[in-house]
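Worksheet for the structure shown next.
Removed: one protein chain of the complex. Kept in place: all other protein chains.
Read from first to last, the chains carry the letters A and B; within each, the first residue is number 1.
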Amino acid sequence: MHPILILFLWLILFLPLAAAVGITLFALRSPARSAQLSIGAIGAAFGLSLALFWHFSSHPEPPEWYINWLSVADLKIDLGFRLDPLSLLMLLIVTGVGGAIHIYSWGYLRGDRSVPRFFACLSFFTFSMLGIVLANNFVQMFIFWELVGLSSYLLIGFWHERPAAADAAKKAFLVNRLGDFGFLIGILILWNVLGSVHFQTLQGKLADNPHALWSLTTVAGLLIFCGAMGKSAQFPLHVWLPDAMEGPTPVSALIHAATMVAAGVYMLCRVFFLFQAAPQWPDDIAWLQVSALDVIAWIGGITALLSALMAVQQNDIKRILAYSTLSQLGYMVMAVGVNGPGQGMYHLTTHAFFKALLFLGAGSVILALHHEQDIWKMGGLAKKMPLTYWTFLIGTLALCGVPPFSGFYSKDAILAAAFEHGQFVLFGLGVGVAMLTALYMFRLVWVAFGGSARSAAVNHAQESPRIITLPLIALAIPSALAGFFGIDHYLAGYFSHGRSAEAASWLHRLVAPFAQAPLPAWAGLVAVGVGFVAAWQLYREAKTDPLPRLLGGFAQAMRERFYFDELYAKIIAYTQDALATVVDGLDRWILAGTLVRGVHGTVELAGRLLRLLQTGNLQTYALVVATGVLLLLYCLIVR
Amino acid sequence: MLEQLATISNELLLTLLAFTVFSISLVSLKKTDGKAEVLVTAGGLLALLVLSFAGTMPHRAAFGDAYVTGPVAAIFKRLFLAAGILMALLSWPGKRKTDVAPFHHLGEYLGLLLLSIIGMCFLVSAMELALLYVGLELVTIPLILLVAINRHELRSAEAGMKYVLFSAMSSGLLLYGLSLVYGMAGTLSLAGIAAKLTWTPLTVMALALVMGGVGFKISAVPFHLWTPDTYEGAPVPVTAFLSVASKAAGFALFYKVVAGLFAVLGPSVVVMVSILATLTMTFGNLVALQQTNLKRFLAFSSIAQAGFLMIGLVHGGPLGLTSVVFYLAVYLFSNLAAFGVVTVVSAATGKEDMRDYLGLSESNPKLALVMMLAMFSLAGIPPLAGFLGKFYLFAAAAEKGMYWLVFVGAVNATISLYYYLIVIKWMYLLKAAEGRQRIEPIEVSWASWVVLGVSTVAMIVIGILPQFIHWAEVAASSGF
Partner (left out) sequence: MNGPTLEHYLVFSALLFCIGLYGMLTRRNLIAMLMSVELVLNAAALNFVAFHHFLFPGDSGGAVFPIFIIAVAAAEAAVALAIFIALFRHQQHLDVQQSDSLKG
């Protein structure tokens, strides 16, 4: 690679970090300076990414550059950058959409005391995300993966005075770590069996010998998928994402639309070669003839359906969007599972545009209403905030998949992939989710923007200032038109390795879905129509939500998110209690001496035993040591 | 003879230093504030650390192969010296509100510290049982006195009592095991014993007894019970030293005795160590969750960390040794950073409860930052060194094919993250008053800043620059 290009890469990656460090060191007292630094860094990174993109659009060979970072025994870890259509596209999304959000944040948080801290975290987050995008090996990716988790913790908990925000931040962090275990163990298995953590080497080894992973093929794939489940909030690790809405709205837009949650899908596409081998299980469970891809597809489908159902009964504008994000992520993961990583990435791209747009629009509304988030206290906003309304509507149409808006094409691509792959149940599920999507999004639009004002706050609402509406407009354009950019061909060329993408006019692309796979296209369209009509009937003139009356308990369950949080809380509380009781008992029995025994009922029995043995503090310790030695002896001899 | 003395010049110079410090404190008759002693100790250790690269630790056998400083032993010795420097600086007598020892007896305190370091240096170089045993006791006995040095306080005396009896009992177990080993092999040389031992029930019994003694040193469950009490009762800098240097010496002992002597029992040792590792990690973590006293909290955290280290011991080859040595270095600096903050806060305010750290990020942002980084490093968050350390430990176990152990380790790493976050929560996230008094801004002496700064920089640099793991690897590939 040309040295200038390498310099570009270093700059893209490290400019945001430099901004974060610079803000921490020099600009903690100056909001304006910190915003300039942060926005300048990401703007420059966007410009450089564009330059790279333009340069490599005429160079089909994926270049790679790395230096050896660590090498111990057989374990070699590089610090490297991998550039191919996948990472180039992702670079543009992260810096482009991220840049719009940076600018918007400056308007949104104006006046907040901690703006510099916010921008420092935001830049650090961008740095971590770019690290994932550029990584050329698993360990590097994992490191940045954890950094993304860490910086999201800081961002979600930005308003740490609110206990809910602090809790949400912790929850997001811990749930993500849960998925990361699997990821880490998967990486270790790959390294141990194949002797490398480097993507290209791994791909080469698996291409030479598809059975190189032996019976661990499927297990390794699923463990790697665990990481994506955490970051991309897939069922059953989806619980952190809606709570994470406690962060400031720009953070929601950045983390939950364009970057963090996309990381999981991106990773799946990056290592898609792992999933292409035939299913292979360890002998003991060989009867489980399920391939990793099937599991992925079904988890994606289930996530999409469950969260779409939950979205229908939410009343908080940001939560509706959060569940819709979950649902769309389900689509993307499902796309990967039905052998369509290109389609998944396509949807990721369009989704980044329109979901960021929707979140920012929601933020504009929230700001205008002085932090009112309940849609039933809005109404009639279309006239008060026309610019926000129209851009929000574009986002909605794109999300629902109304042609010619971008969402239609990417969603259709996924449905077509499922259909082609013979997964008719998943295909049907996808169509159903499309219907639900139209239902909950138009519910949101009509309740919040249509009708008449339902609270006093609406009467004083005003259109947001230019710095907030400009990013909205900037995002509305690609949300509407991304279907014609030819992103799908660009990606298809990458995933089918050299099969040259056919050049087509935009007019061609406009009708391509109907020409190539008419059934999925029409099915999707009809579903949207049904959802639209249902929303029209239910919410056009509604003063309150009619669904609870119609559905009763089911609507309640939807509103309560099918009780997953309660279930987890119960399970966690139960395990913790049980463990704590056991450990506490042990601890007290061992550690607490004569004074305590007899006082605490729980340790009374232990206390009696202790009295019988005539032991006290130190002697109990000695007894445990002696017992420990005996147990060791027993273990060793029995073996 | 001269050549033999030159071989142990590091230890000889340390002894000289120790007696110099004792003499200074005798001469000054407690009229001074002890700054001279601290400066001499820290400066002397620093000089020794520099000299160690100029030939005071030659790779040469002495005294009939009873003493050899291999490359790994040299790394250990440098770690001990570094820990000693930081400990001495941490004891700098600044303006203090509380009359916490060791600041009454700085001369004796620092001299004892040096004696203990001498013991550690002999321990890692010992190639023969008698030297090993004497080295071990030379580590422990000064530490007992250090724990109890604040004899005007009940807690310190009680901690000392527990430590002395516990250590005596565990060395009894160790010695009895070693005597059985001697009976089977007929020599005291480690290499000679390893070559002669065969699998018999008696060997197994000896292993169990020896493990009881070694388990005490590294605080492996169920031999860990002294740890929390002693850590809590001892003066904070002593606790810090116990938790890093003494533990590192314990792991050297483990490697020499359990893995070295009983090589013939290889598979059994692996099973035993992995079970102990699981117990140690899990127990340490679960109990740490319930602690609020920071010293006690860090005691359980250090028990859990010992469990992680034992994961690396499972792998008998160079990768295992590399990962253990590397993690010990990482752990040393991370733990010293954490204890450094606790020492500074405790010396200025007498507060050791994490609930007292409420809002520390606002009153003392730098201290809070160091503490947060230390917690993240101990929890294993990249890019801090703790992550890379854990990664190599796990990689070593994975190479052995022990995925279940990696899994247990990963689960425990998450549990540990939870309680490390609790400390951060008190410092950064909680704002409500709750009737607790905030800690005022603390004036931190330059010496403490050096300790905190060096530890923090080390935590970050070791995690990013590749040289360190490379050194560990080169050393490990040529043996202890």
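Keep in mind that, in the parts below, a residue touches a chain if its C-beta (ideal position, glycine included) is under 8 Å from a C-beta of that chain, and two chains touch if they have at least 3 such contacts.
Everything numeric in this text was worked out from a predicted model, so none of it was measured.
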Contact set (omitted chain vs shown chains) is A, B
Of the candidates B:Asp229, B:Glu352 or B:Glu473, the residue in contact with the absent chain is B:Asp229
Where B:Thr187, B:Thr349, B:Ser363 or B:Ser477 are the choices, the one touching the absent chain is B:Thr187
In the whole complex, of B:Ile8, B:Leu81 or B:Leu129, the residue touching the missing chain would be B:Leu129
Among listed residues B:Leu106, B:Met120, B:Ala159 or B:Ala249, the absent chain is touched only by B:Ala159
Interface residues of subunit A toward the undisplayed chain are 587-588, 591-596, 613-619, 622-623, 626
Logged for subunit B, residues touching the omitted partner chain are 128-130, 133-134, 137, 141, 144-145, 148, 151, 154-155, 157-162, 164-165, 168-169, 171-173, 175-176, 178-180, 182-183, 186-188, 228-229, 232-233, 296
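Just so it is clear, only the chains that are shown with their structure count from here on.
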Between the Cα centroids of subunit A and subunit B the separation in whole angstrom comes to 40
In the complex, the residues of subunit B that touch subunit A are 161-162, 165-166, 169-170, 173, 201, 204-205, 207-209, 211-212, 215-216, 222-223, 225-226, 228, 265, 267-268, 271-272, 275, 283, 286-287, 289-290, 318-319, 322, 376, 381-383, 387-388, 391-392, 394-395, 398-399, 401, 403, 406-407, 410-411, 413-414, 417-418, 421, 425, 428-431, 466, 469-470, 472-473
Counting only contacts in the complex, subunit A reaches subunit B at residues 68-75, 139, 142-144, 146-147, 150, 157, 160-161, 166, 170, 173-174, 177-178, 181, 184-185, 188-189, 191-192, 579-580, 583-584, 587, 590-591, 617-618, 620-622, 624-625, 627-633, 635-637, 639
